[in-house]
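Yeah, one chain of the complex is gone here, protein chain that is, but the others are all in their spots.
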Amino acid sequence: MTGAAWSEKYDLVVGLEVHVQLSTNTKLFCRCSTDFGAAPNANTCPVCLALPGTLPVLNATAVELAVAAALALECDVQPVSVFARKNYFYPDLPKGYQISQFDRPLALAGRVAVGTKPDGSTHSIGITRVHMEEDAGKSVHDRFPGASAVDLNRSGVPLIEIVSEPDIRTSAEADMYLRGLKEILEYTGVSDVSMEKGSLRVDANVSARLHGAPALGTKTEVKNVNSFSGVMRAIDVEFARQCALLDAGGTIQQQTMLWDADANEVRPARSKEGSHDYRYFPEPDLPPLVVSTDRIELIRISLPELPAARRDRYRRSHTDLTAYDVDVLTTARAIGDYFEALTAASGDAKTSANWLMGEVLASLKDTGGTVADFPVAPAALGELLSIVKDGTVSNSAAKKVFAIMVMDGGTPRAIAEREGLFKITDDSALLRWIDDVFRDHPDEAARFVDGERRLQGVLVGHVMKKSRGSADPKRVNQLLAARLGT
Amino acid sequence: MSVSLDDVRHVALLARVGLTDERAAALVAELNTILQHMDVLSPVDTTGVELAPSDAAPTVLRADEGPAIPLARPRESFAPKMRDGFFLVPRLDTHEDAGGAS
Partner (left out) sequence: MTNGGSSTATDAVSASLARAREVGAGRDGLNILLYQDADGALAEAARHDTVSSTGPLAGVPVVIKDNIATLRMPTSCGSKILEGYVSPYEATAVTRLREAGAVVVAKSNMDEFAMGSSTENSAFGPARNPIAPDRVPGGSSGGSAGAVASGIVRIALGSETGGSVRQPAAFCGIVGVKPTYGRVSRYGLVAFASSLDHIGVFGATVDDAALGLETIAGHDANDATSVNRPVENFRAGRLSASPLKGVVVGKPVEYFPSDLDPKIAERCNTAIDELQRLGAEVREVSLPHTRLAIEVYYIVAPAEASSNLARFDGVRYGLRIEGDGLRGMYEATRSSGFGPEVTRRIILGTYVLSAGYYDAYYRKAMQVRQLISRDFANVFASGVDLLFTPTTPTTAFPLGAKSDPYEMYLSDIFTCTANLAGVPAMSQPIGRVDGLPVGGQFIAPHFHEAGMFRAAYALERALGPRASQ
């Protein structure tokens, strides 16, 4: 049975733990580079190798970014937070403990909007806490026979862990939460939030309970999920597994499950023996982290406009945009920024939206680029849109001009000029073409002049062909009509 | 509270210290003796006392820039087992949580 089918009888209850890598130059507690893809252990020093006698010193930028993220997620940033040691043995954990935060995290009580309730109010998923911690290294298991290989380049890279309330009731809701979260963090610029690069990782706490049951069921933690769609599938599969077990009178045991995307199934993780008692205690090498209220407010006011606010503003100020337009234009900060610059230049939001969502995104799809590095500046594209609007070039001609701008750059007017793509409205030129057409097609011309009106379209067609599309058809019709019955 | 052999075995596992049966048994006795002395703390009234002084100086922050503290000797000179720049350890089951902070 599928998760959907089981939900007739059981509630799904999900809380998500999301680890996000902060975009700093150096690690959280040492001055090693955080660059991705260096040679194994090249980015390690006495501190992140945990050599005897070394000590951690906290990275100021990591704190700034963590506070910005917490504020963007509407959390209460704590004036004093405390680092703690999470003790367990693992080869990619050089100190034998992870420096994290435990009973006094950086921030509490935030939320992410995932939609609107029937009554029109915003439906949000609560955020329990946001805390700072260091990443562990990587263990490679398939490189050398009989041995695992440890690379500590990631060891000490700054992370924030964002823990949601168990508010999520469907896998689709989990997906909306993650998209909303990713969007906010991307807007805030604290991380490149890329699951591929491992700068965003998701663990799901999943439990099931009979409809109306008061208490939460026993939860399992599903790890090793590496795509948003994977999160949805993993949640559904684990929910179905739990329901089947419960329905057969079984009990769920609290354990870590690993998601196998290829097999589309979850398996119990081999638990790290004896590692379930982390013996947290305050990190004696780091005095408490104090963030003054002034600092917090300074970071708050320097936050960029966030997706929700931007959507509202677009709805209010561009009533001609559809809800779909607004959603597409706000999926990434750079798209909205481009849209606004383009509208400013073209003076027409709807046309700007259509071009951006049509031509621009299509061309980016081909090149695989992003709006941020799109070769055509909003101002240049805006100029093109305005010469379409004032009738200087036709829509079809404009698309040719755009293609050239993407390829070789240049300004729209220059290109239209060079390629002879301007509409010809000057009568002398048009009359010359009409005379040519009358000479080339004498009998059609004669019948038309004798009153056979239906031939007007044919003649216009001939004129357009002669002008290679640059003649203004409206004017050609008028000039032809003038010759009727002469 | 008195320490049992199971307690010592459990703690030894947490601490990844191998213990012979004799050593484990001896430690049960030693810990119980030491911890008996510690009982003088329980009656002390510590209501409202924090774990650290409230006036403790906050942690000093560091600018987000290199260079990293250099190593005067290559990693290979002090690492027990290295290959192609990796530290080698006995093979781990890949089903094991292969690290990553959590």
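The letters A and B name the chains in turn, as written, and every chain counts its residues from 1.
The working rule: contacts are C-beta pairs under 8 Å (C-beta built on N, C-alpha and C of every residue); 3 or more make two chains touch, one makes a residue touch a chain.
Only a predicted model underlies this, so the values are computations on that prediction, with no experimental measurement involved.
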Which of these touches the unseen chain: A:284, A:368 or A:451?
A:284
Of A:23, A:54, A:128 or A:218, the residue that touches the missing chain is A:54
Across the whole complex, list the residues on subunit A that are touched by the chain not included here.
46, 49-58, 85, 87, 89, 91, 94-97, 148, 150, 273, 277, 279, 281, 284-287
For subunit B, which positions touch the chain that isn't shown here?
1, 3, 7-8, 10-12, 14-19, 23, 27, 30-31, 33-35, 37-38, 40-42, 44, 46, 49-53, 57, 59-60, 62, 69-73, 75, 77-81, 87, 89-92
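Keep this in mind: only the chains that are shown with their structure count from here on.
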Which whole number of Å gives the spacing of the CA centres of subunit A and subunit B?
40
Given the complex with subunit A, which residues does subunit B contribute to the contact?
10, 13-14, 16, 51-52, 56-71, 75, 81, 83-102
What residues on subunit A touch subunit B, complex-wise?
17, 19, 24-26, 30-33, 39-47, 49, 57-63, 80, 87, 89-93, 98, 100, 133-144, 146-152, 159, 161, 198, 201, 203, 223, 256, 258, 267, 269-270, 272-275, 277, 279, 282, 286-290
